[in-house]
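Structure incoming, see below.
The chains shown are only part of the set, and none of them has been moved.
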Amino acid sequence: MAAHADFSGVIPPVVTPLTADRELDRASLKRSIDRMIDRGVHGLFLLGSSSEVVFCTDSRRREIVETGIEAAAGRVPVLVGVIDAQTERMVEHARAARELGADAVVATAPFYALGGPDEIEANFRAIREEVDLPLFAYDLPVCVHKKLDADMLVGLGSEGVLAGVKDSSGDDVNFRFLVQKNRAAGSPLKLFTGHEVVVDGAFLSGADGVVPGLGNVDPYGYVQQYKAYREGDWDAVAQIQDRLALLMTITSVTEGAVGFGAGVGAFKTALQLLGVFETNQMPRPVRALEGGNVEAVRNVLVAAGMLAR
Amino acid sequence: MAAHADFSGVIPPVVTPLTADRELDRASLKRSIDRMIDRGVHGLFLLGSSSEVVFCTDSRRREIVETGIEAAAGRVPVLVGVIDAQTERMVEHARAARELGADAVVATAPFYALGGPDEIEANFRAIREEVDLPLFAYDLPVCVHKKLDADMLVGLGSEGVLAGVKDSSGDDVNFRFLVQKNRAAGSPLKLFTGHEVVVDGAFLSGADGVVPGLGNVDPYGYVQQYKAYREGDWDAVAQIQDRLALLMTITSVTEGAVGFGAGVGAFKTALQLLGVFETNQMPRPVRALEGGNVEAVRNVLVAAGMLAR
């Protein structure tokens, strides 16, 4: 198992390739993971939102984790999402992740049933008590409809309940304050931004790393940006970001698709166009991009220098 | 299996009793179901939000359905919730429900992963295609963060995909229009309100029935109200409603608890005070009501004539 200190840098949430009939495409998954590791990513996050975790049956979750950890082959640490509506299911998923060799687990606040801050804190405590693995809190209000409180996060970090945070809240003001509060507490938490488009700002704020869905499509770009960050070359950090922001428009140039279908749909389509995935198939009830939408994604890849045309 | 026409009247979402160590309290569950059927309810809804469906592991779901259907013993139809974040899991739950003898299944729109109206419609179609049972749509924006469109619902009713709707949206204007659109289409849908406090208004709008969480505490009240509705005795409908609204304040007189903990927490506490449940235990990470909060619930029960003191 990787030591705690290893969690930093670029850790893409691994997009899950499907066959045309919606089976897991293990070969494409391994190809994509090899490609990301070859380009220098510092870790992998399986079963995040971009991995379509909530679309998975339990057996599909297991299949993805087994395949992903086998493909990683110890080269980088593997974090596994245990996302589900409430605590008992998250505990079940965390136990399964540990059995399969995960290096850490990642949990959101409970969702669907309405609760308050006490339930959120109790949820993280319960998972950590039941499963002895580093635990990351995943802050994703757009899906969970709760914002994680910075003081609670740092407090749980100081107690050893949490090892880090993936902040996909888009609330960069709060992220700055989170970094400052964590620093004042002796930096118990590793702090990751879930941004793709303003990662440079999060690095200026002092992020330890980034978990970019777009890193499946262009892992090298994010690795180079992180390297420039560590070297203090801010002009390079921003220039690379500008190119990656352009690339991110694959998620907005399409028509008709929304939310997950537009975002992860575009990632899968790009990975197919790049020869990494066999299909851009999506899980039920989401439709894969097709026709003009695929061409729109292709045009962005060409403009961003990812495809010769 | 009960025929489609049977779905009407008072169908409480069955609150799930736990033992102190959070096992299913089968004896209390049977006692509560017997009590509700004895007082005249027209059906039961297992594994709804009030049944703590999203707090359940799969084995707990199964345990509740088995116990509930056994307790109902064919006296009233049993609807089973298949609520989960996305389609494949809902299909798994629906298959299990059919195997265990459910008379109908109840599904929400997909949640957590962001989607649009196309995914919502596709979700209901997929479940219905996979599992041959009457399917009810459950409209619960406060948890699902989507409002179901009335035209879509009536359209799916006309096609035979949906058998009915449980509307817990609190949007009574839309419910009125839903009733009118359903009537104009030949009434393919059975329309239930999830209200507890303004059920009388939903009856004036033309609801076929009600699915009140509070009906676990006072099933007789809702049954009497429904009877008065069918007899056109509106003064009685409203008077009973006023008493039930008073009783519903068990969910707001407590301090510190919020959301599910305050609502279902109060139902469980009342059922314990009434001698139906052994405990008012709640699923992790929610805390049971205690001390002054229990007394506050008791005072309301006394004021509403449910307890002698």
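Here the chain labels run A and B in written order, and each chain numbers its own residues starting at 1.
Please note the rule applied: contacts are C-beta pairs under 8 Å (C-beta built on N, C-alpha and C of every residue); 3 or more make two chains touch, one makes a residue touch a chain.
Model, not experiment: these values are computed from the prediction.
Shown chains number 2; the total number of identical copies in the complete complex of this file is 4.
Please note the rule applied: only the chains that are shown with their structure count from here on.
Rounded to a multiple of 5, the C-alpha superposition of chain A onto chain B involves a rotation of 180 degrees.
Per-chain CA centroids place chain A at a distance of 36 Å from chain B. Taken in their complex, chain A has these residues touching chain B: 49, 52, 54-58, 60, 83-89, 92, 110-116, 118-120, 122-123, 125-126, 142-145, 258-261, 283-287.
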